[in-house]
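Submitted below is the structure of interest, expressed as structure tokens.
With one protein chain removed, the remaining protein chains of the complex are shown where they sit.
Letters A and B mark the chains in the order given here, with residues in each chain numbered from 1 onward.
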Amino acid sequence: MPIRLRVEGLSAKRGEDLIFHDISFIVAAGEALIVTGPNGSGKSTLLRVLAGLLVPESGVVRLDDTTADISHPRELCHYLGHRNAMKRELTVEENLSFWKSFMGDSVGGSGIGLEEATEALGLGGISHLPFGYLSAGQQRRMAMAKLLVAYRPVWILDEPTAALDAAADRLFAGLVERHLGAGGIVIAATHQPLGVAARELRMTGFTGVCEGAES
Amino acid sequence: MSENSLAIRKFSDLANPTRFLALAARVLPWFAGLTVLLFAVGLYLSFTTEGDYQQGETVRIMYVHVPAAWLSMMCYSVMALSALGTLVWRHPLADVAARAAAPIGASFTFLALVTGSLWGKPMWGTWWVWDARLTSVFVLFLMYLGLMALNRAMDEPGKAAKVSAVLILVGFVNIPIIKFSVEWWNTLHQPASVLRLGGSAIDPEFLRPLLVMAVAFTMLFFTLHIAAMRNEIWRRRVTSMRRQAARSAGREA
Partner (left out) sequence: MAKHSGGTRMISLFLRDLKLSMRAGGGALIGVLFFMTVVAVVPFAVGPDLNLLSRIGPAILWIGALLASLLGLDRLFQAEREDGSLDLMLMQETPLVLTVLVKCLAHWTATGLPLVIAAPLLGLFMNMNEVAIGATMLTLLVGTPAITFIGATGAAVAVTLPRGGLLVSILVLPLAIPVLIFGVSAAYAAVQDPAPFLPPLLILIAITLFFAVIGPLAAALALRSASD
């Protein structure tokens, strides 16, 4: 059954400051939503609220039409923040296999194998190396492999391609495309175009928010 | 750009360790053979000489204990010399030598402590007394363990080298002060010390096996040290090759 992410009247505070106010949108299965806007407009805050890491001031985040029995939408989400959530001391393989078995798969899909995932990101054959040995771009790509090894229908990505070169950018766009094609949802905050057809949510800071057209 | 120049400097540095590896390969079998031979002779002498009329058979522990204690101090001196080599002459092998020596020194010190304790049980009726000499060796043991922990905590050998060299030298300067203060502390509490090792003239009957064992232990140290240095160089090469592999991965894709 296709899922649908519904956000109604969301507003959030950080400390005492109201970051954004009354955001509503619906993202259906197979759709991507790009969150854009200048620095400080609250993109990251919005994503953290969606991922259930911040409690919204008002409003709700709902996942409709799912067969899954969940207590919170965040359990069906992948969150790729600014930090990679990988340990420098462990090898890439140890990192990924930990997240694979710790996160498990959500209903409706299953993650792919470790080697397959690193191949998909163009970094096959070096998963035996400690994560700390990799360059910043490689680390980011290995962190993206997490998205593949454990299945989640919703991907929440915060500046996913900031440290990537053009080739890796295209590679990642392909992965996003495939995830959308399989009925997934992608919500990404980014400055660069993601390379996939997506709706755009322009955040303009506290002055207001407007939803743009298909880009 | 800086990455590049660093790599080249490292490569020119490799010349020296490479020569060391060749030397080690040639020397190690001889050293190992000599060590085995010396130990065979030393142990034979240790067990065939007469026991002390007072201490009986337990005196034989001395043939292991005293060389181990002597090695524990020599090893620290070797480390201090290497630390000086790192800081003053910037010799690429000095840091390897210091790093490789620490676990060996700790092992010899541990051996000295264990044998001392085994010797002490029949002598003093307890496993451990806070005798000045034993206590100093114990403090030395703690210093070795601290240095090993420091080496382990820093994964980049280049950065770790200078820091641990500084610590080794501070420790080396401190050893006489520690020794002096421990002795002062000890005599303050125990006017008449229980037992002093050595001190008075040793019977030549004991001296012969002791000397052979001391030479055997010294040879053992050098054998182990050269082997450990070789392993450390290999380990660093493996590490740099793995980093190289990480850098080149995904570039052709």
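As a working rule, contacts are C-beta pairs under 8 Å (C-beta built on N, C-alpha and C of every residue); 3 or more make two chains touch, one makes a residue touch a chain.
Predicted model, so just to flag it, every value in this text is computed and none were measured.
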Listed residues A:T36, A:S106, A:S127 or A:T161, member touching the removed chain: A:S106
Those residues of subunit A which, in the complete complex, touch the missing chain: 14, 48, 51-54, 68-71, 74-75, 77, 79, 81-90, 94, 97-99, 101-107, 110
Touch residues of subunit B, complete complex, unshown partner: 117, 126-131, 135, 138-139, 142, 145-146, 149, 152-155, 182, 185-186, 188-190
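Please note the rule applied: only the chains that are shown with their structure count from here on.
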In the complex, subunit A residues that touch subunit B: 122-123, 125-126, 129-130, 132-135, 138, 141, 167-168
Sites on subunit B touched by subunit A in the complex: 155, 242-243, 245-247, 249-250, 253
